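Chains shown are a subset, placed as in the full complex.
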């Protein structure tokens, strides 16, 4: 890079006079180039390894779950696992039907979603389209704190506050039920849903809103007819995240839902979920290596498969409805 | 042909009614969330207030509720969070940078991407199972600070990756082009520009991740965290050369949520107060972390406006 | 394209000032807008053309800190559309706008055009269909899209999208149409199409257009206002402005001596 | 380098162990570190048989599977009972009809055949009202559950499944105290701490015997049957070579009478502690059980049995 222009005072100096790059300069540059390339490749490789570590984690999870649950499946056929209506691996009369846990998981998830999806979405719309800037900036982090409250606290909140309240309305409600666990879980998940969907809505470019307002639309019309559809893929991602959180939530259900694996779809009954079964056993008295102990890995595997299915649906939705502003 | 003005006005009045209705509904929903949080917090404070004295922070657990404290728990929590941050941040940021700035569009990166979103949805209890099998037994880390930190690091890895990607994406392409146009290599572009400019977003993501990790109970229970620990881990600073010791990584530990969980399941009602007080402290720790995040976001963003 | 018959006044801005926070972007603008004519706003970048245009449908209301001072009266009823007592939604229902970058909604072609009607509470399919067809025909895009009305609007080309946006604005029978550099994101062929379209539209609507392209202003408009640093330097018949401007600054700008 | 005693295992034994550990560390002025975890009896044995811990708390004797695991790893253990726990059957304070219950009545309620059938109080005893019967009990993976089913139904883990289960006994306390028709069982300590909210049911062991309420005295004199059970610590024989472990166990056995009472457990008779001390001193390894839980054995007898491995 020596100054090729400084020594040429007039523009019509001929080529031959000036800067033919010396061979020494050329080879220096070449060497520099090679080391630069090497470093770049190295950096890229290291970064790739980091990105790949997430895949490795998933592999490790699946491997451990499969490895540990194989002994169970030697004992219990997959058909039995999926169709037996009873889950009593720890009882004398052991049954290994995962369905009661799955139903409990789905019902609590359903109840939670019926709280957090509408409320989360409404809050997101409110914050992104209605609330003044200041309100949004203060409320959002505050709301996110809800997600940081230890779930044990929520569990007791469900058991000691929410259930008695519900019992005032529904006198027949048992003291342990999926309804109150699900409701509280829903409240806990609200910030996950609202925060991510609000981000998605705010990413909708202003010119789309301007287009709508210019047609004489009100805020509500703009929000519902233009902003929400445009941000759909982001909102779907928020829902999927909410579902995953609900499916995997442990302590709230373990405390408030009654830990009773029954195959029921009624939210007013008590039940057990996959994850609460796992902590129960992890805390318990069971001899390790027993079939009952292996059952937690089988349950974990089921849980993993469920979240995987939800996430693949989510990924597909996201692809299908990718924002094209 | 054109609607009369009065007609238009009537129409607008009708539509605006829904604006008001929705604004009120939105506000109510917001209040439900906020009030629940405030209610919970107030309840915890009311219950825990008698315990929130200095010695609560400087005492070890005890069978006497008034004497019991959270010293080993908060120290444990901080050390575990340190490990978590030290592992999750470099790994997550590097992965985010790879996916956003380097990754070619092929099946492998597609898999990594699906996998990251999937991992974000894996229930934390499953991470506990992984850690039990892998860290505690296969790698023989035992029930140590290291195991817990690694477990939680894996748990928040997707959060860090996603936050990194989002904030990298917020850096305009013109900055990248400017750097390249001056002859920068890709890594120079990333390390000199894109990464520093997105640091506030990344930091926010890290803190959100950590505040999720700090309250996690289930996975730490699964790896079998201890509950009664009446001593502190080894000090990270040693008297001899090289003055830094990593022995604490292998030390047994307890963390705040575990201590809280232990207290809630005690027969003596007095211990419920301890649990509430521990809850207050835990929430305050999270609150403080979030405050730091907000502060940083505000201050760094003030300097950078695209 | 002449303005030989003395035209009717459709709207008029009177001593209009506009502030972005503390920054005064428009300084005492007084300007007539003639009925069924095209008025072009030209001037160097940043002179306030878009700012002025967006006052007409109260777009600035969307952002905090903006302030109007002065009047824009809209005839025949002579209402001051900038008055805080006037609902901006009402203004926008009477004056519609086409933006610089085509901004169709992520909906079907049909739903895009029907949007303004739905907002007005019309939901009868037959009425919608009729109006949509009419608007698309008027926007000279009906033939291209009639077989794919349920396609996503994003699948159209840039020029088609812009005509779709024009159709969307037409469908609600506005009294004035605002165009903010409607062709600056388009290729020459699409641009020519849109210019032709505007010439047709002015038979029925009053049009106000911002352009940074003087050739375009000369081609399509009846009246031209030259703005500079937030002020109207000169307003006149387009022909007059482009041949014998009164103000030397106008001349300098038009002949390319600055800008 | 550090003097460390590692303990894990049962949540039932935890309060006593914790109290001992606390006092021990006070006594040693921090020279020895003690850690106590809660992995449950089963989790504790898993670690114990891997040689990861020095002591394991157990609310039931070691089982065959676990004995094998220990044998394979070459781990010898000393079985030491440390206290009694009285399983307490509780009902709601508003329950005016139950004065006492026989073991047969309990069996009628809890046996697997009762599932879905016995749902009213009058189905158990016609003298009781037609009031819904709501059941609460520990999770099926707890030692308490095992012992209760063994003692009442006659077979460990044999129970009806339609009851509200929780690992957290406070949750059970909440359940029974809020449901007029509620009935539950758990460790004595939880009853003792919540005696205002709950009513303990006196138990009639066999027809003709008197109804006995759970209390320190009735457990100690052996009249509260069959629901009082011993709880144990298992000590790794190799760890005893470490002076701090030996010291800790000695301290444990010395303090157990006082500390178990303090945490609302029932101390063993003095003779039993003496026997336990001598067993420990002799390093008598193996279990007094055959790898199966037993109901109603006296601790003294147990300690004198030949240790099985």
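Letters A, B, C and D mark the chains as written, and numbering starts fresh at 1 in each.
In the analysis below, a residue touches a chain if its C-beta (ideal position, glycine included) is under 8 Å from a C-beta of that chain, and two chains touch if they have at least 3 such contacts.
Please read all numbers here as calculations on a predicted model, not as lab measurements.
K.L.:
Please express the complete complex as a composition formula over the shown chain labels.
P.N.:
Stoichiometry for the full complex in this file: A x1, B x1, C x2, D x1.
Assume only the chains that are shown with their structure count from here on.
K.L.:
Identify the chains adjacent to both subunit B and subunit C in the sense defined at the top.
P.N.:
Shared contacts of subunit B and subunit C: A.
K.L.:
Give the fewest steps needed to get from subunit B to subunit D, where each step moves from one chain to a chain it touches.
P.N.:
Tracing touching chains, the least step count from subunit B to subunit D comes to 1.
K.L.:
Find the chain most remote from subunit C, comparing centres computed as mean CA coordinates.
P.N.:
Chain centre farthest from subunit C's centre: D.
K.L.:
In terms of Cα-based centroids, which chain occupies the most central position?
P.N.:
Minimum centroid-to-centroid distance belongs to A.
K.L.:
More C-beta contacts across A-C or across A-D?
P.N.:
A-D
K.L.:
Using the average of all C-alpha atoms in each chain as its centre, how far is it in Å between subunit A and subunit D?
P.N.:
41
K.L.:
Could you grab the centroid distance between subunit C and subunit D? Build each centroid from C-alpha atoms only and quote it in angstrom.
P.N.:
Each chain reduced to its C-alpha mean, subunit C and subunit D end up 84 Å apart.
K.L.:
For subunit B, give me the residues that contact two or more of the other chains.
P.N.:
12, 15-16, 224, 264
K.L.:
Please list all residues of subunit D that touch 2 or more other chains.
P.N.:
Only 11, 38-39, 43, 167-168 qualify.
K.L.:
Could you list each pair of chains that touch one another?
P.N.:
Between chains, contact exists in these pairs: A-B, A-C, A-D, B-C, B-D.
K.L.:
In the complex of these two chains, what residues of subunit A are touching subunit B?
P.N.:
The touching residues are 36, 39-40, 43-44, 46-48, 50-55, 57-58, 60-61, 64-65, 67-68, 119, 122-123, 125-127, 130-131, 139, 141-154, 156-157, 187, 190-191, 194, 216, 218-221, 223, 237, 240-241, 243-245, 247-251, 275, 278-279, 282-283, 296-297, 300, 303-304, 307-308, 310-312, 314-315.
K.L.:
Please output the residues of subunit D touching subunit B within their complex, sorted ascending.
P.N.:
It is residues 6, 8, 11, 14-15, 17-19, 21-22, 25, 30, 33-39, 43, 47, 52, 167-170, 187, 189-190, 192-194, 262-264 of subunit D that touch subunit B.
K.L.:
Tell me, which parts of subunit C touch subunit B in their complex?
P.N.:
77, 87, 89-90, 93-94, 119-121, 173, 175
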